[in-house]
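First, the structure itself, so that you have it in front of you.
All protein chains of the complex are present and in place, except for one that has been dropped.
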């Protein structure tokens, strides 16, 4: 019945790996964080997922070759811990597509005996701040305790969590998997390496894995420069609008 | 073929219960009414329904845990009457989804020998009134007679009834179930406890069950305060617009 | 696989009936024409069709009862000719739904040995005219000849025919059924009995059936009064706009 297609490329022997999900979403926070782990862990791809619920286009790569849109499963061992990392180009378009793709994702990780799920993403504030981005968490109460100790906040009666980051945990729970979603505070209009680093720091802290953050930090400084530029442009625009308002007020009055 | 999933948690022994539906809709009238019954009857949950036709997000609860969006079936006995109460977070997005979910709902209640259906909701008037909200009804002519005696009005050639409140009755009728839809008059831009109480009063009257309304009454007073505030704001805005119109008229003329 | 449901209520013995389709569409032209035939022929309902591709609401009838949205099949004999008349509340929403419902319709009429299909509708001109509405036709070349003799025009390279009126003929042709679509010229913003009568006159002429048109004529005069009122309102508005344009021209200039 399922239209989504998973291709298993190899069968890594894993005892009880943790799933870390970082598909594209707000500020690309989850995607940046998960891709940083891929690099640092020298993770190996073992499965690919394609779906007719993805948009109907193909990706042209740097050398002019093209390929289907996909989600990819990688595995790695680091500091004695096993992880499966899920990254990808896109999330489905329709609600129905989201449910089917997440079920297919859980079918894969269930085969590799995954019991613990961490999903990563951003939440938009629409504000610019130089302060370290906050990270909020939601999910299994026992796991959440560990994150609270590292500064993760829990929003009482928070809003919904949209897409894979939420559904993987919601549908995973029905299969007996426990997990937490970590969302880094981000402006919302740009790719945000700083938020990705903030999310990643608490995640690897709880996992007990050491990760070199220097690549993210370097790119995080780009984020700050972008933030500064936007802030200035916004100020300019606000000033202009104020001036125009004054003129109009004078004119109409 | 169905994508909607129902999980039966327990099998209450019921002879011929009545279904009372109160899913989210206009003014949350049906939801408020049904949830009030849940409380007053100390009803017990016996089934849950999830569907890929629901929106693709999860709910974060007060303590930071998260869960799938769902519809829930409760049962209770009160004054010798048996009821199944259907409540939930959402209704499906697409038309196709609505039909499938309602079929799944009817599959559940058919197993428990339900022959009588009452669906609750609101209808928007866009007006503020301190008068007791009217309740209009549609459905089985024999059942409607009982409601008419309690002041429920029947609109000759009324408009369509959208979503679960209508489809449960329409598709239920094809399975030999008789029912009535009760819609409480509501403004349409806010959660309306007063309309919920009005609907509930006629329902429990016909069912011959006594229900304490004090909790709804208390919250109904909140509704009135909100109505008063909106009414004032609207007046202010109307006055402003009138003034602006006069200025412009003077200006252009 | 099909989600659309057909309920056969009785099995009339028909040798080779002609299908006449009049589902809701532009100006309700087809629906009005087909419903007029129902009345005049004292046709009998023999099948009903419901579909999850229809909108997710139910119809409240004059006496407060409610029912599912549906399409209905009637049959009749008149002047020695057999006809099946298809009428209904709605057409599906999605493209996919249209294809499925039309296939279900053809499955029904194929069982009754239908070989000839006439689909009725309107085409919008956005203009008001007191002249007799034109009727354009498309479809089987042999059948079209008969309609041309009665004044039906064929548009060379005409636009697409949308919905059931087109798909019944297109998909019917693949099953060896021959047919013609007749579209009456209509303004597009109101229910148009005059266009319905124009379409019906050529249809019954070709079928060789006599039909009393007085009921349609009477209601056609309502259409004319509506047209006159709209024409006046439009003139008023146009004059107002012209005046405003002149003022603004003077003002900016």
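Should a chain be cited, it is by its letter among A, B and C, assigned in written order, with residues numbered from 1 in that chain.
Here is the rule we use: a contact is a pair of C-beta atoms (placed from the backbone, for glycine too) under 8 Å apart; a residue touches a chain by one contact, two chains touch by 3 or more.
All figures in this text were calculated on a predicted structure; none of them were measured in a lab.
Across the entire complex, contacts from the unshown chain go to A, C. Only one of C:27, C:52 or C:166 touches the chain withheld from this view, namely C:166.
Only one of C:90, C:154 or C:213 touches the absent chain when the whole complex is considered: C:154.
Hidden from this view is one chain, which touches subunit C at 1, 95-96, 98-100, 137-141, 144, 154-163, 166-167, 169-171, 173-174, 181, 252.
Counting over the whole complex, subunit A has residues 1, 3, 50, 52-68, 93-94, 97, 247, 251 touching the chain that is not drawn.
Rule of thumb we're sticking to: only the chains that are shown with their structure count from here on.
Of all the chains, the one whose CA centre sits at the greatest distance from that of subunit C is A. In the contact between subunit A and subunit B, the residue numbers used by both copies make up under half of all numbers at that interface. Fitting subunit A to subunit C on C-alpha positions gives a rotation angle of 180 degrees, to the nearest 5. A separation of 52 Å divides the Cα centre of subunit A from that of subunit C. Shown for subunit C are the residues in touch with two or more other chains, of which there are none.
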